[in-house]
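Sharing a structure below in structure tokens format, with a few things to ask.
Only one protein chain is missing; all other protein chains are in place.
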């Protein structure tokens, strides 16, 4: 190198180095791109699969609620209670056949049972609930939007095809031909499906009726428990550790414990819940109280860590100022430090809750995966009733055979993600709004 | 009286004490002409605390412990001859509990079980009564004691603050208590497991085949292999991608690119694992099967080691990249300057100066990620399959420790059987593994940080 070459001309070695530089840079860009692409792929796959759950195939029937069938013994509530869904099913089947005939739609080659098979088995139950809620409807002509069978619904959404129907014992191509005719006649269409958010789970054979009502309620109950227990406990523990704890072995032990608990696999917390809360303390299985307690223990480290950070961010001068006017240490903390740390604590709490909301594994172990159709009662009794939870409901649906449940599961994920987005957005807003630089 | 009502009454006692205590402090100060040491409210607060806290603690502990005592007694009433062969007493106790809760007994119910159920019922009745009496007595006693101590010269504020400090400390002990509860529950049931199943077989057997009729083979190795294999693939994907992404974003990217890409990658960290599980199940699994495994003739299972590993890798990207980001930023700028000053390119500086300097930190981050991968449950439950085998083909379905914990504890087998109890031994194994990795990682990272502080 004793003969310096011109700066303007790159020697071969520099060229090679520059190439390797841009290769490295490209690799980095590729890694970022890959990560972002994975996110996009993940979200689009869930959205693509799940949006269908919010629309449901319904058959619109103009019908008369024939008292002879559904109220043979009069319309007083007790007598009506005794009429089962079988009667309603008969009524619906008959009305469907009549409607088809009235519209002049050909049902050639189809048995009555096959025509009735286009309706969901849940439809009579829906109609029955409607009548019980308002007995005055009996004898009146109404327009009823009956749930279509899951396969018909799938046909409308493209999941079920003529080819797949040939191999399917639950639906035949002839039925689908009729469904096509009905769709063209405006009798059968996809409409917005609010009951996906409110209805309880449904059995294996009725994916079209399955909803998230119980799961949302169960998740809400658990979040309430987590909020009520973990925030006071976590804030109290943080105040002690950050402001009062002496430097000794016990404090060290507590700190090590907290950081380790934050990294313990969630499923271990499930084992803890099963062994301590259910087997030892005798709390009921599948109950939000147990799930809430387990999630509380999981969330505590998150809340403690963020609360301590928030307390630490309050400058010592504030404490000194309070102590300087004769406040006790406790007063200085509760009157001055804690209010200033509140936004940080709230942000950490919301993020902890969001984590807890998406947690699945521990809830499987404490029996929340059970099939629950009854809404839990209002709290506090409801905390002890069996319930499901949003993420567990997703898992539950994925274990079922009918592919229609996959759509439901993806739809439930969309609901779960919406909740998470809202929670995180609140956390970000709080941070922006109250962020303070000292 | 129901626990809810009891708690309400205790709280009311406390509030009454609060009001009365405050009044008493004011009155006594007026009558004696002595100035109060603390604010009047502090005297009321002391009464409130002494009335409510001990009583509420009693209620909590009592409710937690009473089933243990009562069921122990009920269990003693069922003679060993009534226990069906090959099963434990837990099943019968379950039945007794159900009957005690009001479900009708069936014709097959043994008389001793019915007797135990009655004993349970009576036990709960009498326990509830004695709890009510004890808790109310404690609340009133505490209230009266604190009330009588109210004097103008009493240091009520100090007393209240001492009390609150004790409560704060108690709250921080929850962390220790939780760890203790985890370890205790794992060890307790694992010991049970090793009483009914040979420990040697668990640790040395290469087969996992639980059977309902007994004679199960519950070897740890196939599960451990699946766990490590999947975690390895996940890390193989996540570490290079996460590390390179962190390097790019901290050393190359402009502020605008960073402002967009960083939050996007962090979103991946906020997505619940169930979402990843579903992604593996309905998208990645079928994709890998249709486009890789089947054309190459390597298998036709959509759940596979590769599916779970890849999706878990995606989950770990933000974890690795944010840890690496911190670590790379901890390398002092002076080292980078030193390298640039000698005419090194950016990539030479990163590869030969920054990364070697950050190596311990990166190793720590990888260990933390490995611990995450080993403990991850939903992705493997939904993406890896359930077949326990020792195989090398990444397109085969395999299973992991966490999958088997879930399946053994959510099945219908009886609780005291080895097939169920093995889950606790698996849980303990998992706990020790992850704990060891975490501690090791924390030690390494801490040492690393001290180096540059």
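Lettered A and B in written order, each chain numbered from 1.
In the analysis below, a residue touches a chain if its C-beta (ideal position, glycine included) is under 8 Å from a C-beta of that chain, and two chains touch if they have at least 3 such contacts.
Please note the rule applied: contacts and distances are computed from a predicted model.
Student: Would you mind picking the UniProt name of the chain not drawn here, from "Right handed beta helix domain-containing protein", "Aspartate carbamoyltransferase", "Repeat protein (TIGR03806 family)" or "Phosphate ABC transporter ATP-binding protein"?
Tutor: Its record in UniProt gives the absent chain the protein name "Phosphate ABC transporter ATP-binding protein".
Student: Given that one chain is not shown, which residue among B:124, B:163, B:194 or B:340 touches it?
Tutor: Residue touching the absent chain, from the options given: B:340.
Student: List the residues of subunit A that touch the chain left out of this view.
Tutor: Contacting residues on subunit A, toward the hidden partner: 1-2, 4, 6-11, 13-14, 17-18.
Student: At which residues does subunit B meet the chain that is not included here?
Tutor: For subunit B, the residues touching the absent chain are 254-255, 332, 334-345, 348, 352-353, 356-357.
Keep in mind that, in the parts below, only the chains that are shown with their structure count from here on.
Student: Any idea how many Å lie between the Cα centroids of subunit A and subunit B?
Tutor: 21
Student: Which stretch or stretches of subunit B touch subunit A in the complex?
Tutor: Listed in rising order, the residues are 4, 63-65, 67-68, 71, 97, 157-158, 161, 164-165, 167-176, 178-179, 181-182, 185-186, 188-189, 240-245, 247-249, 251-253, 261, 264-265, 267-268, 270-279, 281-283, 314, 317-318, 321, 345-348, 350-351, 368, 371-372, 374-378, 381-382, 402, 405-406, 409-410, 415, 423-424, 427, 430-431, 434-435, 438-439, 442.
Student: Would you pull the subunit A residues touching subunit B in the complex into a rising list?
Tutor: Residues 17-18, 20-21, 23-25, 27-32, 34-36, 38-39, 41-42, 45-46, 49, 232-234, 236-237, 239-241, 244-245, 253-254, 257-261, 263-272, 274-276, 279-282, 297, 300-301, 304, 328-330, 354, 357-361, 364-365, 367, 369, 380, 391, 394-395, 398, 406, 409-410, 413, 416-417, 420, 424.
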